[in-house]
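One protein chain is absent from this view; the other protein chains keep their places.
Think of it as A, B and C in the order they're written, each chain with its own count starting at 1.
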Amino acid sequence: MPSDEINLAEVAATARSRLDPVHWDFIAGGAGDERTVRANTAAFDRLRLRPRVLRDVSKRDLRTRLFGDELSMPVFVSPTGFHRLAHPAGEPATAYAAGAAGTVMVVSMGATTAIEDIAAGGTAVLWFQLYVQPDLAFTAAVIRRAEAAGCRALVVTADSPVFGRRERDLRNGFLDLPSGLACENMRDDTGAVRDIEMDAALTWDSVAWLRGVTRLPIVLKGVLHPDDARLAVEHGVDGIVVSNHGGRQLDGVMATVDALPAIAGAVAGRVPILLDGGVRRGTDVLTALALGATAVGIGRPVLWGLAAGGAAGVRHVLELLRSDVDRAMALTGAASLGDVTPDLVQPVSR
Amino acid sequence: MPSDEINLAEVAATARSRLDPVHWDFIAGGAGDERTVRANTAAFDRLRLRPRVLRDVSKRDLRTRLFGDELSMPVFVSPTGFHRLAHPAGEPATAYAAGAAGTVMVVSMGATTAIEDIAAGGTAVLWFQLYVQPDLAFTAAVIRRAEAAGCRALVVTADSPVFGRRERDLRNGFLDLPSGLACENMRDDTGAVRDIEMDAALTWDSVAWLRGVTRLPIVLKGVLHPDDARLAVEHGVDGIVVSNHGGRQLDGVMATVDALPAIAGAVAGRVPILLDGGVRRGTDVLTALALGATAVGIGRPVLWGLAAGGAAGVRHVLELLRSDVDRAMALTGAASLGDVTPDLVQPVSR
Amino acid sequence: MPSDEINLAEVAATARSRLDPVHWDFIAGGAGDERTVRANTAAFDRLRLRPRVLRDVSKRDLRTRLFGDELSMPVFVSPTGFHRLAHPAGEPATAYAAGAAGTVMVVSMGATTAIEDIAAGGTAVLWFQLYVQPDLAFTAAVIRRAEAAGCRALVVTADSPVFGRRERDLRNGFLDLPSGLACENMRDDTGAVRDIEMDAALTWDSVAWLRGVTRLPIVLKGVLHPDDARLAVEHGVDGIVVSNHGGRQLDGVMATVDALPAIAGAVAGRVPILLDGGVRRGTDVLTALALGATAVGIGRPVLWGLAAGGAAGVRHVLELLRSDVDRAMALTGAASLGDVTPDLVQPVSR
Partner (left out) sequence: MPSDEINLAEVAATARSRLDPVHWDFIAGGAGDERTVRANTAAFDRLRLRPRVLRDVSKRDLRTRLFGDELSMPVFVSPTGFHRLAHPAGEPATAYAAGAAGTVMVVSMGATTAIEDIAAGGTAVLWFQLYVQPDLAFTAAVIRRAEAAGCRALVVTADSPVFGRRERDLRNGFLDLPSGLACENMRDDTGAVRDIEMDAALTWDSVAWLRGVTRLPIVLKGVLHPDDARLAVEHGVDGIVVSNHGGRQLDGVMATVDALPAIAGAVAGRVPILLDGGVRRGTDVLTALALGATAVGIGRPVLWGLAAGGAAGVRHVLELLRSDVDRAMALTGAASLGDVTPDLVQPVSR
């Protein structure tokens, strides 16, 4: 029973025990020497909290709003592909759990279940993650499917002009989905499943094009440089995800929480900033919020939960984090997310 | 014989060998990943002393005064619960040792001996640690018991609006005191033992309320943020304990000695500042004093001493620290605590 | 087959399995405690990239020009001696691979093949590395051989007034080349092979003397101090190699990439700056370019490739790096080397 695990590290251990080692490596691994994978968590460990006391935290409100919807807590499901690799129940299980937890699931373009089927099974607010394809007509068609399925935002990945090189997968020879699994959102009108292409030619013009084909909020994912954050706002995006793709694209890239303060400075409150990468504890969530994020996404932990126990496992992961965030709020003197101010965070002295 | 151990680490080893592993874990453990438990000691290791020489330290005076009483040295017994878990002799043994050593014991609200019985057996100056309970009448009754038993100060814990989550205890299933042990200070007038409640609704008004029900000095424990230190002084507290509850409440919180300088700056000498967390050596004591503390408390080391040898073990711990402080004063050129100035401490260059 | 290895660390492992341990130590080792050997790679690990996005990197140009020649990528073969120790095919194999990869090989004065024979077998642009010998007539004769063989630049080593002390070699008793191998560029007109002498009396006048005996561009190798970089430019050198001789001369010397920014500031674009030491990944190349280098050299990795698979092994090393640089450019938003700007690099926060 997944709910035996008392923290995300234990959920990871259960997941590892149940997964094919090659699939575990696919989920756990990153680009190159995986310095950035490690940096994402290590960066949180180098930041310390400086709590406030005696502030009446008897009623704590973890809710936040993003693009018109309410999230029950400032934690959402970041996009990750191939949920059926982790568990046969796949993305619908994840969506069910996210809905039950009252938060958003960002459905990956690389989902192994069609967006329509994911949307059908639960109450989660869904956003759709998009790699803009060179075939813009096909891209527009995918967007229309997402819209029709009720997705409430487009999360456009900007950090992937080419594929990252994940050396575990190369060593393991893990290059394709097992037979029977496919990226169902990539089916075209002939029924064939297209490969997801990374388009190295993308520019800021793509944002304008997207604006022309959808009325959904556009959230740009994969921003680490404050100049890009400024450009994103100038090009009219509705939100930004500070992300390094979980360390899976370019090894040596800075940790997301280290990139956050400069991004927050550049954005200056004009659009919400989200973040993913290395969030494992409620205090990580609070740290990111204190430094300027509105909510944070979790990627690998969702797959751990899914592998460990299907929908119940994902729910367990989300509830572990919720109670962790709630406790961290109480213990830092924050009754609501607005109380989570930058002065709560201090770099560790070395 | 406990006095064989030549430093606190050796006392810890003896204690561990004598304790039920589950009880050892209860004492040793902290919240979450125990980063803050480790940070408390690591922060002292990153600070270095820069001694003075040729200052006539032949007569060294370790005495300090707090709230009208003299301590023979600037080290006191911080509040920790459940002393009978460490040794059948329990809190009275600790109090006897503190008195013999000429210092203060802060009796925990979670003591497994009634304050009256602790006070009866020794000469120690006692302070009483209080979690303000939602039942204020009961809280006032507890305070009156402490006053009647001769306690000389109230140490009000501010860092515990909710319980910390100690994962060792969860894994060990250690959730209750063994039968036969109880928090004797929590007996109400029916003779029943109440659970200690954490009141998340506490505010600075509680300080005013306390002021109205007792004439004892009020010492606020669990302050890490300089703004809270300022507020504490403004609300009339008589002292502050810089503490993170030994890393047992919120993991990821900064080390106490790292928090101290900003607190000292904010308090500006208006009330005495105490500190606990990670003190294991006389040089740690001196470091804290140099950075603005008037005295420091020890928590786990007292329980180690108690487990290792009852009252004699606690006394041994206190005398090890006393001789260590005395030697550190001599070797830094400090004949009295007033000579322990900030310039004696330097961060290690990295 | 060397091309099985997916990164340079794996090529090193193959090389180690094939080499006499004494020869492996000669290649891997450095001076003293090898702190500088480790520092060269560790310094890259402490720097982090901050990529740009949406910049159209569909057409990436890795080419650069140095002293009138085009390199297909900003990576060249730094001078290392004794290639026949790594593989019987020796320096001609290295040169063949460099030529096939479209880049420069710097032929070592300690090559175990004559420069004429190295030049004969491939298409590589060759530069010649020179230790100025006390016998200037002989030095001039060596330069004329290099010129006649078509070398396009002289790389003058400045960091070796005396031999570095490599303790692995002392322990292994590795003091001479095995019989049958000789420094073929040190043959004088009698056919005898002279020992390479380190001339501790060299001064900046040597640069003037070199200017008088050759029209080749003069590149000064082994500069770490910005004042020396300034002097080098003032004395008319055509380029600078920031190098600590791979940590083989003086242990405790700073990492090359840590020295680079001050050198770049001192040179202020007047001559190209090259760098070697610790480059193992495409992101290392990009980091050095962002901080002011025009191209970077690799030393040990070339010998690893050579030992692992002769010319094919060297080519494999160069192509691994090329694809790594290409991918790193795409993923940092750089279509050409001119887009690799200093703001892409951030020190890791600690």
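The rule we apply is simple: a contact is a pair of C-beta atoms (placed from the backbone, for glycine too) under 8 Å apart; a residue touches a chain by one contact, two chains touch by 3 or more.
Quick caveat, the model's predicted, so the values are computed rather than measured.
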item: Neighbouring displayed chains - absent chain, whole complex; value: B, C
item: Of C:G29, C:P51, C:P74 or C:G164, the one touching the omitted chain in the full complex; value: C:G164
item: Touch criterion as defined above, residue of C:L8, C:V253, C:A293 or C:V345 at the omitted chain; value: C:V253
item: Which of C:V57, C:V106 or C:L224 contacts the chain that the document leaves out; value: C:L224
item: Chain C residues that touch the omitted chain in the full complex; value: 32-33, 35, 39, 43, 46, 158-159, 161-162, 164-165, 167, 170-171, 199-204, 206-207, 220, 222-225, 227-228, 231, 249-255, 258-259, 347, 350
item: For chain B, the residues touching the chain missing from this view; value: 6-7, 45, 47-58, 60, 281, 283, 287, 324, 327-328, 330-333, 343-344, 346, 348-350
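Definition applied: only the chains that are shown with their structure count from here on.
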item: Rounded Å distance between chain A and chain C, as computed from the means of their C-alpha atoms; value: 42
item: Cα-centroid distance, chain B relative to chain C, in whole angstrom; value: 60
item: For chain A, residues that touch 2 or more chains besides their own; value: 350
